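What follows is a single structure, written as C-alpha cells, with notes after it.
Omission of a single protein chain aside, the complex is shown with its protein chains in their original locations.
Each chain gets a letter, A and B, in the order it is written, and its residues are counted from 1.
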Amino acid sequence: MTDNTVVLDEEGYLLNLQDWTPELANQLAQDVEVELTDAHWEIIYLLRDFYTEFEVSPAMRPLVKAVSKKLGAEKGRSIYLMTLFPGSPPKLAAKIAGLPKPANCL
Amino acid sequence: MQYTLLITGSPYQSKACHTALRFIRAALNKYPDSIKGVFFYEDAVLIGNQTAQPPRDEVNLTKAWQDIAEQHKIPLYLCIAAAVRRGIINESESRRYELEQHTLAEYFQLEGLGTLVDLMNTTNKIIQFR
Partner (left out) sequence: MKHTLIHLNSSPYSSLACKEGLDFALVLATFEQPVDLCLSGAALAILTDNQNPTAEQGKNLHKLLDGLEFYDIENIFIEKHHSWLSNQPTWQGIQLLNEAEWQTMFSQYQQVFRF
C-alpha cells in the first residue's frame, strides 16, 4: 500500500506534485500491478521532463511524438506504450510519474 | 443546414448568453431543425449553476435556456473541465471529488471538448457568442 502521509486525489493522482520520489513511483506502480523496468523509467522521466518543460500533461498523440523524438521511432508507437502502461498510457504513466491527470484525455 | 452554438462569454460579465438566446429563438422559429446543440465554454458554463438565484425582476437566463432545451429537444453541453473548476458539478463528479453537493442545473450536461469537436464535424457552422 501507498504511504499514508502522501496525499492522493480520488483517482490516485498526486495532490502535491512535489511529493513525488522514485520510491513513491514504485509504490504507485505496485498499487496498479505494474512492475517498473528500465523501459518504464525512461518513459516516466521523459514525462516528467515534458511537464517541467511545457507545464502540461500530454495526451496520447503528443506523448507518442515526444517519445519518438527523444527515444526513437521504435518506441514512439502507441502499441509500445500500451505494453508498458496498459489501458490508457498517458493516464497511467502520468499517475506513476506524479503528474496531474492529462486534461481532456478521453 | 445545421448550426452549433458555442457560447464563451460569462452570463454576468457579458451579454453572450442573452444574445445567443435571442439568436436561437429566432433560428428555431424559422427553421425548427437548424440547431444541433449548444456548447458552453469558459465562464459561460456558469449558466448551468442551479443554485444561482437571479433577482425576481430580472430575466432568469438558466431557466430560459432550460425552456429551449425542453421545448426543442436541444442538448446543452457544458465543458466539463471549465465547469468543474468553477464549481458546476453533476452527481457523478460530486461522487468523484467526494463532495456533499452537486450544482448542475437540469437539462445541462457535462461533456469534454471532444463533444464540441464532434459537433463541429457534423454541423455546417459553429457560431461563437463571446
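Assume a residue touches a chain if its C-beta (ideal position, glycine included) is under 8 Å from a C-beta of that chain, and two chains touch if they have at least 3 such contacts.
Fair warning: this is a prediction, and the values are worked out from it, not measured in the lab.
Interchain touches from the omitted chain, evaluated on the whole complex, reach A, B. Although one chain is hidden here, its contacts on chain A can still be listed: residues 50, 53-56, 58-63, 65-66, 69, 103-104. Residues touching the missing chain, restricted to chain B, are 6, 8, 41-42, 81-82, 112-114, 116-117, 120-121, 125-126, 128, 130 (touch as defined at the top).
As a convention for this text, only the chains that are shown with their structure count from here on.
With each centre defined as the average position of its C-alpha atoms, the distance from chain A to chain B rounds to 34 Å. For chain B in complex with chain A, the residues that touch the partner chain are 81, 96-98, 112-114. Within the complex formed with chain B, the chain A residues making contact are 10-11, 103-104, 106.
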